[in-house]
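Structure record follows, encoded as structure tokens.
In this view, the complex is presented without one of its protein chains, the others remaining in place.
For subunit A:
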Amino acid sequence: SVPAASETTDLSHLINKLLAADKADHKYVEFDFLINGQFLRMPLVTHMEMENISTEEVVEIEYVEKYMAPQPEECIFHDDWISSVQATEEWILTGCYDQTARIWSLEGKSIMTIAGHTEVVKDVAWVKQDSLLCLLLSASMDQTVLLWEWNVEKNKVKALHCCRGHAGSVDSIAVDCTRTKFCSGSWDKMLKIWSAVPTDEEDEMEEAANRPRKKQKTEQLGLTRTPLATLSGHTEAVSSVLWSDAEEICSASWDHTIKLWDAETGDLKSTLTGNKVFNSVSYSPLCRRLASGSTDRHIRLWDPRSKDGSLVLLSLTSHTGWVTSVKWSPTHEHQLISGSLDNIVKLWDTRSCKAPLYDLAAHEDKVLCVDWTEAGLLLSGGADNKLYCYRYPATASDVGA
């Protein structure tokens, strides 16, 4: 039994003493404590009162090593607002409001600036990475998605394909796990699936004759590519798309719904209905949950498999502005980060839904995009033209009982 008024530090001391008694070479470790999957953030007795746990019963307290704070690493300066970021083990790809996409090394060195769009670049994505050739995508407000080939050795980019078909700004793109297809969501309420495999042939535009300006065609970069399939069903702009599975697309929209589509047949599988505009959605294959950021202050977690539609499992509340982007940890099933218009990036653990684990308050203006790489790098870009990188050590699972 432990004193009811004890807090995490007291419990932490207790565990450390026990461990020190076991092993002579034990070093002091800070712990966090979980009661029925909820982080202990206040004295034990108040927590139990809040959660309606009887003091008569035996309460199991789980302890985990306390997560270290993310360490700031780099601050990469851009010329304009950063609309999107995606990083791999070696490179960071950002989309910028100055109509370019940029490739940076992890150390913050500018490697490549990809210019070609005639409007703001809204989203970027890596398709394939080799030591020699990389394929990447950029979606823009000029209604096209460009497929680029980047020769790493020569450090040259070439626009391979220009994906035409959207009638509005393309706000979001997502590449599937086979790296042969990608999906794009646009302001024109449509989702389109495209092939991501570079070819030498040019697709015929169906209504090429109707185009008002033939000039544009000659000006354009790369070969025209048309969509493999079009998924329509949203009644408002699509703000975010992702592949939740090899054959399943998830899209979030301004019409207050998240829709799940079968990529093969193009059918609508299910609809999750919220009551606010969704800005961003993220899926974690580890915990099989969707996290959505919307135009209120909450991050909501959804179970995409639930049939009864609009069931929010959990809402994480601490932001004071719109949540513009959310991203699950690729390695940890409970953790995610979120960026918001209140200039703060927050690192969350779903076991503590009232308060985030850490606030990363470095931005001086709206945060527009966040990313989390498998190597444990947190990235956030925003309207202050800066991309911040944080190193977040992935803690080994060390759960006691």
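FYI, a contact is a pair of C-beta atoms (placed from the backbone, for glycine too) under 8 Å apart; a residue touches a chain by one contact, two chains touch by 3 or more; residues count from 1.
The definition used in the following text is that contacts and distances are computed from a predicted model.
The subunit not displayed here is recorded in UniProt as "Ribosome biogenesis protein bop1", chosen from "AP-3 complex subunit delta", "Protein prenyltransferase alpha subunit repeat containing 1", "Ribosome biogenesis protein bop1" or "Signal peptidase complex catalytic subunit SEC11".
When the missing chain is restored to the complex, the residue among A:L11, A:A139 or A:A237 that touches it is A:A237.
Residue A:V277 is the one among A:V277, A:L314 or A:A375 that touches the chain missing from this view. The omitted chain makes contact with just one of the residues A:G108, A:G168, A:G266 or A:P330: A:G168. Residue in contact with the omitted chain (choice from A:D188, A:D245 or A:D359): A:D188.
Only one residue from A:E30, A:D262 or A:D296 touches the chain missing from this view: A:D296. Listed here are the subunit A residues that touch the chain not shown: 81, 97, 120, 142-143, 167-169, 187-188, 211-213, 216, 236-237, 254, 275-277, 279, 295-296, 321-322, 341, 366, 368, 383.
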